[in-house]
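For this view, one protein chain was removed and the others were kept in their places.
For reference, chains read A and B in written order, and residue numbers begin at 1 within each chain.
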Amino acid sequence: MAFFQMKKMILGWTFRTPVTTRYPFAPRKICPGSRGRLDITIANCIFCSVCAKRCPTDALVVDKANKKWHIDRLRCISCGYCVELCPKKCLALAGDHGIPTVTKDMETF
Amino acid sequence: MIEEQTIIPILPETLVAETRKMRDQGYRLVQICVTRLGEELELDYSFDLNRRFVNFRFRQPKIGARVPSITSVYWCAFTYENEFSDLFGVQVDGNALDFKGTFYMTAMKHPFIHDAAPIPTAAQPLPGGQ
Partner (left out) sequence: MGTRTLIPFGPQHPVLPEPIHIDLVVEDEKVVEAIPSIGFIHRGLEKLVEKKDFIEYVYVAERICGICSFIHGQTYCQGIETIMKIPVPPRAHYLRTIWGELSRIHSHLLWAGLMADAFGFEALFMHSWRIRERVLDLIEATTGGRVIFGSCKVGGARRDITPEQMHWLLGELAEVEKEMRLIVDIFMNDHSVKHRLCGVGVISKDDAVALGAVGPTLRGSGVADDMRLLKYAAFGDLDFQPITRSDGDSYSRCAVRCAELFQSVDLIRQAAAKMPAGEIAVKVTGTPDGEFFSRVEQPRGEVVYYIKGNGSKNLVRFRARTPTFANVPPLVKMLAGCELADVPVLVLTIDPCISCTER
C-alpha cells in the first residue's frame, strides 16, 4: 500500500519552470500547417461562388455583380473545404486564428 | 474488412418473444433506430454477440404507430424507447421508465416525422449589395 505516491512528481516539479505561458503577453507559438483564419488573394478571385455554395456553414457570400467577397468570421469553422474546391487556388488558411471580436460583422474583400 | 450484418424481418406482435430469445442466447442490445420512409416508419432493433450483428426489422404507419416495449426483457431499452416516442411519436406500450414525452426537450412535437425546416443562412443583407 503506497501512501502519497504523488511525492516524486511534486518534488520533481518544484524546481522546474511552469509549462504554461502568459498568453496575451507571450503569444502562442504557431504550428505550421494549422488550420486557422481563412484568407483570400482577392486579385486572383474570379467570383465563381463555388466556395459560397459548398460552405458547410454558409459563412461566405459572393457578390458576382459588384465583384465583392464577404465572409462572416464567426460562422467560419476553418474546415478548409473551400480551399480544396477553389479553382483559382486563391483561398488559404493562415496558421493564426485572428484577433477576438465583439461584433458580428461581415468582412468584405 | 466489411462485417456481416444479418437483417431479419419480423412482425411487431412477435417482437418481445423474439427479443427474449436473443436475451437468452446472451446477445447485447446495441441500438433501436427508427427511419422515416415516406408514409411509413421502419424500426430496427440491433443486437450483438461477440461481434455477430443481428438486426430485427418491421414497419409501422407514420401516424398512429404502436409498438410493445421490450423493457421487460432488456431494461436498458428505456432510453431508446423514450427517444423514438419523443422524436417520431411512436406509442410504446409498457415502457418500464416512461418519461411521457419529456425525454428530449424539443421545440416542436415529434420533429423527425416532418420534413426538415430550411436552415437559417448567414445571409445578412449584402453590405453595399442592394
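Throughout what follows, a contact is a pair of C-beta atoms (placed from the backbone, for glycine too) under 8 Å apart; a residue touches a chain by one contact, two chains touch by 3 or more.
None of the values given here were measured: they were computed from a predicted structure.
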(message) Can you say which of B:20, B:36 or B:59 touches the chain missing from this structure?
(response) B:36
(request) Write the list of subunit B residues that the hidden chain touches. (result) 1-3, 5, 23, 26, 28-31, 33, 35-37, 44, 46, 48, 50-51, 53, 55, 74-76, 78-79, 86, 97, 99, 102-106, 111-112, 115-116, 118-119
(request) Go through subunit A and note every residue touching the omitted chain. (result) 1-6, 8-10, 19, 31-35, 54, 56, 77-81, 84, 93
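We take it that only the chains that are shown with their structure count from here on.
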(message) Counting only Cα atoms for the centres, state how far subunit A is from subunit B in Å.
(response) 38
